[in-house]
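Let me give you the structure first, and then I'll get to my questions.
Taken from a larger complex, these chains appear in their original positions, while the remainder are omitted.
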Amino acid sequence: MTQEKLLDLLEQVRDSTVSPEEAAKQLAAFENLGYARVDHHRAERQGTAEVIFGEGKTVDQIENIVKCMMNRGAGNILITRLSKEKETQLRGKFPYRYSDAACLMTANPMEQTLVGSVAVVSAGTSDLAVCEEAAQTAETLGSRVERIYDAGVAGLHRLLAELDTLTKARCIIAVAGMEGALPSVVGGLVSCPVIAVPTSVGYGANLGGLAALLAMLNSCASGVSVVNIDNGFGAGFLANRINRMKGVDET
Amino acid sequence: MTQEKLLDLLEQVRDSTVSPEEAAKQLAAFENLGYARVDHHRAERQGTAEVIFGEGKTVDQIENIVKCMMNRGAGNILITRLSKEKETQLRGKFPYRYSDAACLMTANPMEQTLVGSVAVVSAGTSDLAVCEEAAQTAETLGSRVERIYDAGVAGLHRLLAELDTLTKARCIIAVAGMEGALPSVVGGLVSCPVIAVPTSVGYGANLGGLAALLAMLNSCASGVSVVNIDNGFGAGFLANRINRMKGVDET
Amino acid sequence: MTQEKLLDLLEQVRDSTVSPEEAAKQLAAFENLGYARVDHHRAERQGTAEVIFGEGKTVDQIENIVKCMMNRGAGNILITRLSKEKETQLRGKFPYRYSDAACLMTANPMEQTLVGSVAVVSAGTSDLAVCEEAAQTAETLGSRVERIYDAGVAGLHRLLAELDTLTKARCIIAVAGMEGALPSVVGGLVSCPVIAVPTSVGYGANLGGLAALLAMLNSCASGVSVVNIDNGFGAGFLANRINRMKGVDET
């Protein structure tokens, strides 16, 4: 709730158009399921409905949260890190779309017009799951996505061949495990924001993705920022936000 | 150099308008000072001139790199992490602006029209240096900046009072040391991209800023990405890039 | 054994009311089962019976320890981190209460009058198991508990709506994984002791809960202390101790 809306509300209270109890209720606009407080304000506050982190929630909890949101009209509800096993148990409970590759469910899916351009570029084939989580998140939220997979720095020409696509993107998601060098190289070639996603692909001194994470945080290229290891969702969400920005001159 | 320009160049070579030697030279458009290769293409490739990392470079090296860039017409050349001591030795060598608080020099400073809105919000007074590095970087590159300092989560009302400024920003830089909670709280309140900057402020288990860094990478709020510890420059650079984006409909 | 009791005992030895051998035995008031030394003094010394760490003990060991304690009259014996599988094998051996959600058994359960108020507030639904371990521990030891779950900082209004409950609590347990920001925000709102419990909920750079742990240790809010990752029991135990304190004026 913006400051402006807050002042409006207070004025309505003063004018007795709204009772104090009603005002207090509006400030607390979420539903309490006991184990979860469903945040109905989020779309208004942040432009998209609440996203459900599927890991560590039971199938029943997920079903109830989704239905609670659908009752308030929410669509394209993202559920991340949802195992194939849970997906099977949710069949028939509500309409959805599910991606095996990304372990990503979209409950109550709706048509979207895709706009702009987000490029998802990856270092290797094994990064696919994270890439797809990123790409499908951005698409579900309304962005057009270009996929450039397996274009790691050990074979630079594979990357350079896609320079055209890269330079036309409004935002680039660069996904890499192992040494995580890809975002630095991409960052040196383009002039749009680059979101670096380290993955846990690798072994030994990759430390479960920490090596790639640290490399990306220390990128010598400007315009690069980083999200958590394997956090394709976070990258896709942010990329969509950047991609769909209005022009500075329009403001 | 974009793919398009590359094809142009190749066609000019075919038509003998440009010689192969000249083409090769254009592909290598930097100047070699021995200890540094000044990248004259960067502005074209990335929209801004090369930025000089002041730490670990001698005063002579800095002077030569700056002059080399000025000879090619560059202005508003940023030199980061430049100590007061080195600044003193550079007096009179070339025109510049210097900020003690941010250890940031702008060589050959030029007038800029500031556009859009970047908000820099910090958790505490001790984060000031990093905040100013971020704010002044964004300003030098052409963004209008709002400063909201010392608004950490232990006194939430201080932050909530600035909700209006926050929700109007096109990009927010959230700077915090210690537990690094600020970006998560800010991220939950706004709908623009949030760049989180961990600082080394704190002691003991802050591990020189790692605690804040890890917290920010694990942010439960969507739309948040992270840069290196104390990397105000990186945040300011990226925020400017996001702030100055053209609208998706204009593309 | 307090210094006072020690002096009493020594005086009884001097007066030959108690033999030196008997005195030595009283100083060693525990039972040795070979693999375990059951501490019968603990209730006297610390106000509650010994608590059994269920992990890494066999079902036989647990049964014997519990019975040994029950023989000395102990009730409400807590067994933490007890798997469902072990619980099944213990059926019929002795009376107990078991919580699947918390993996917590109370052997020889007894009625308690619940007093005061401990609030357990969590950041997300996935923190439920740790929360219940904390809440049920405090309840078993005699504290009244308020549960406020899924009130993380990415949707602040969910937390602020419970401000009334929070400010009335005598002690608050704040449970969070990921970035662990909740205790700092809660700590800034209340004037009672806050016990922060980091959880291992999250992935990647959460480092199995270390990110949340570090964040909580660096909390910028005063009045916050921290227990081990996922240590709901420890938080519940301490919260009960604080909640049940006598007033400073009564001393």
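Some points to look at:
Chains here go by letter, A, B and C, matching the order in which they are written, and residues are numbered from 1 within each.
Convention: a contact is a pair of C-beta atoms (placed from the backbone, for glycine too) under 8 Å apart; a residue touches a chain by one contact, two chains touch by 3 or more.
Quantities reported herein were computed from a predicted structural model and do not represent experimental measurements.
Because all chains derive from one sequence, the complete complex can be expressed as a copy number, which is 8 in this file against the 3 shown.
One rule holds in what follows: only the chains that are shown with their structure count from here on.
Chain contacts here are complete: no pair of chains fails to touch.
If each chain is reduced to the average of its C-alpha atoms, the one that sits nearest the average of all protein C-alpha atoms is A.
Taking shared numbers over all numbers used, the chain B to chain C interface scores over half, which places it in the same class.
When chain A is fitted to chain C on its Cα atoms, the angle of the rotation, on a 0 to 180 scale and to the nearest 5, is 90 degrees. Chain centres here are Cα averages; for chain A and chain B they lie 24 Å apart. Note on chain placement: the centre of chain A and the centre of chain C lie 38 Å apart, centres being C-alpha means. Averaged C-alpha coordinates give centres for chain B and chain C that are 48 Å from one another.
Among the residues of chain B, those touching two or more other chains are numbered 188-189, 217-218, 222. On the chain C side of its complex with chain B, the touching residues are 123-124, 152-156, 177-181, 184-185, 187-189, 202, 204-207, 210-212, 214-222. Contacts from chain A toward chain C in the complex involve residues 1, 27-30, 34-37, 39, 41-42, 50, 53, 55-57, 61, 81, 198, 200, 208-210, 213, 228-231. Chain A contributes residues 2-4, 6, 45-48, 51, 115-117, 163-164, 167, 170, 188-193, 195, 213, 217-218, 222-229, 234-235, 237-238, 241-251 to its touches with chain B in the complex.
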